[in-house]
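What you see is the complex with one protein chain gone and the rest in place.
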Amino acid sequence: MSAQGTAPLLDVRGLSKRYTVGSVFAPGGRRVVQAVDDVSLCLWPGETLGLVGESGCGKSTLARCLVRLLDVSAGTLHFEGRDITHLGARAMRPLRPRLQMVFQDPYASLNPRRRVADLIAEPLRVHTSMGAAQRLARVEELGALVGLRPEQLQRWPHEFSGGQRQRIGIARALALNPRLIVADEPVSALDVSVQAQVINLFADLRERLGLTYLFIAHDLSVVRQVSTRTAVMYLGSIVETGPTDALYAAPAHPYTAALIAAVPRPQVPPVGAPRAAPVLQGDPPSPLDPPAGCRFHPRCPAATALCRITRPPLQDNGGGRAVACHHPLPPPA
Amino acid sequence: MPETPEVTPLLQVRKLRVSFDGPAGPLHAVDGVSFDVGAGEVLGVVGESGSGKSVTLLSVLGLLGHTHARVEGSVRFRGRELIGLPPRELQRLRGREIAMVFQDPMTALTPVHRVGAQIVEQLQAHGRWSRSAARARAIELLAAVGLPSPAAQFERYPHELSGGMRQRAVIAMALSCNPALLIADEPTTALDVTVQAQILELIHRLRSDFGSAVVLISHDMGVVAGLADRVLVMYAGRVVEQGSARELFDAAWHPYTWGLLGSIPPLAGPRPLRLPSIGGTPPALDALPPGCAFAPRCAAADARCQAPLPLLPPGAHATACVLTPAERGAARLRCLNGSAAP
Partner (left out) sequence: MLLTLLRRLAQMLFVMFGISVITFAIFFATPGSDPSARIAGRNAAPETLAAVRQDFGLDRPLPVQYVLLMQRLFVTQDLTSFVNRGAKVLPEIAAATPVTLSLVGGAALLWVAGALVMGVAAAAWRGSWVDRGLMALGLIGISMPVFWLGALVNLVTQSRWHDTWLFSWVPPLGYTPLFENPLLWFQGLVLPCTTLAVLYVGLYARVLRGALIEAGTQDYIRTARAKGISERRVLLHHALRSSLLGVVTMFGLDFGALVGGGALLTEVVFALPGVGKLTYDALQTLDLPLIMATVMYASFFVVAANAVVDAAYAFIDPRVRDA
């Protein structure tokens, strides 16, 4: 569904990623883990799609499939109108400058044996024919964009804090003027005050450079702040998508509602207010053994017999929203 | 009118200082912290990395694990001084009267022993329990923390349990000897949000079911808001603000607390175009500025902030900030609308 008639930057149809675990001789035998199960979504230029879910839902695997760091088991993937589903490493190379990734762990994603300036310059060295002086100028420009001074660029990664390292990772991702940045939990490892700085940086960069983001996080408050649209994942599939404000104000899928309700609010409840019991009991299920029918039905407070048998497809719910539920929650009166 | 007698707090910490040897002199990870914990009370300790919140509570139990740490000051538990206590005595106290739960449930339990055996070990370390009695008690505890099929979980190894289940087992183990005080160091940080909600619910019940006081350390203000009676905010090894949860969350007095609360993206209501954020980074312990450690990052700082600040005595709503009540309103707006230079 096109919002403005323009073509989507990233068009994902029916994407699946399967892993085979174990062997015929091992206890339990050979099993298939459906890490990503029939995911379809579109990303339009200039928007930020937030992808939220708990551990084991497949969001990191999906991110890696979208950037083609992993091979796709089924489905199609179009970037800028071009089918990149099965492109080999060589064919992907010219596309990489336009499709970049920022990773979660600022301590692991920077090579400790290289100076920061070298780390940021590396994409330039690989993909362009810039001379050393030109590269340095570009590196300083990128450093300024993310708030790093030129003299800081000559230091080693271990001399920087987590938030600063994340800035370095972002500068590196921006080096080749990408169109799309996939950010996999970029602020999860950061303290809350530093998190706010990096979130603001993402917003600034989007305005100045016209970037499009796929922003993956497990923190619902962060996703609400940065995204224009949000998608919720559960056990490998998308259960709800929609414009962020509408989705958070009136979630249609029971899982989305439970997630939002579970986030502890930084306000002291009024005296005498009854404590709300946690909506969801138990743990998120393992993708090794998914339930039949709707994947969420064992934990859903509103499950019916239909939910146990038939898996609901992701269906249009009006207002640019889609939900995979037989009994979506009605909007509040 | 008869006067109510003063009840001695369960835990009294006075001017606690923990120093490590640095290349250029001692580093004070904790610098003059004082607080009280009353029986059955929940104290929340909030701070970011490097604030010293974990080191403070680890040093209460002598669990720093660092042979080069120097601990000074006074920590009184039920009137008894813990600093300088012989290791044997401290060992008797641990697990029996003061228990501790740590952040990462995946690494908290010894992987080569069964879960039940580890709980039984704690019971038998502190009392005369026969194997069958200890087993029964352990299963009872596992059920009390909400684990399904507790008898089966007793026989399992830690790696066979999920993160949420492991954290429940760890909490069950910590409570096995009915400690008067439970210290929980970021108990839900490593858990999914729905599992976190369940564990927080469990900790809330601890007060009514077990009568324990709880010290809850967290960087997540939401977690603290939902559980704590009183809150301490720590920065660079010092307490910068303390008070009841309501006082802190409804009307905080310290610019750092304003910054922390403001940095949290709202889950409902209008979205700010830019999140108020605290500019700059926390200071390194060996490069602390004179006076207020937060001043370089504070939009409301002035010359008064260079002078050394007094340490906060425990008690009512107090803050280590020179701003007068009259100045606070304007200062808060300045802090939230423009971050100081990094």
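Things to note:
Going in written order, the chains are labelled A and B, and every chain counts its residues from 1.
Heads up, the rule we're going with is that a residue touches a chain if its C-beta (ideal position, glycine included) is under 8 Å from a C-beta of that chain, and two chains touch if they have at least 3 such contacts.
Being a predicted model, the structure only gives us computed values, none of them experimental.
Only one of B:Phe35, B:Phe77, B:Phe102 or B:Trp253 touches the absent chain when the whole complex is considered: B:Phe102.
Within the complete assembly, B:Leu61 is the residue of B:Val18, B:Val33, B:Val46 or B:Leu61 that touches the hidden chain. Here the missing chain is touched by one residue of B:Pro23, B:Pro86, B:Pro111 or B:Pro308, and it is B:Pro111.
Here the missing chain is touched by one residue of B:Ser19, B:Ser34, B:Gln122 or B:Thr319, and it is B:Gln122. Contact between chain B and the absent chain runs through residues 61, 63, 65, 67, 87, 91-96, 99-100, 102, 104, 107-113, 121-122, 125-126, 157, 159, 170, 173-174.
In the analysis below, only the chains that are shown with their structure count from here on.
Each chain gets one centre point, the mean of its Cα atoms, and the points for chain A and chain B are 31 Å apart. Within the complex formed with chain B, the residues of chain A that make contact are 54-55, 147, 161-164, 191-197, 199-200, 203, 218-222, 224-225, 245, 248-249, 258-269, 275, 277-281, 283-284. Within the complex formed with chain A, the chain B residues making contact are 48-49, 162-165, 192-198, 200-201, 204, 219-223, 225-226, 245-246, 249-250, 259-268, 271-279, 281, 339, 342.
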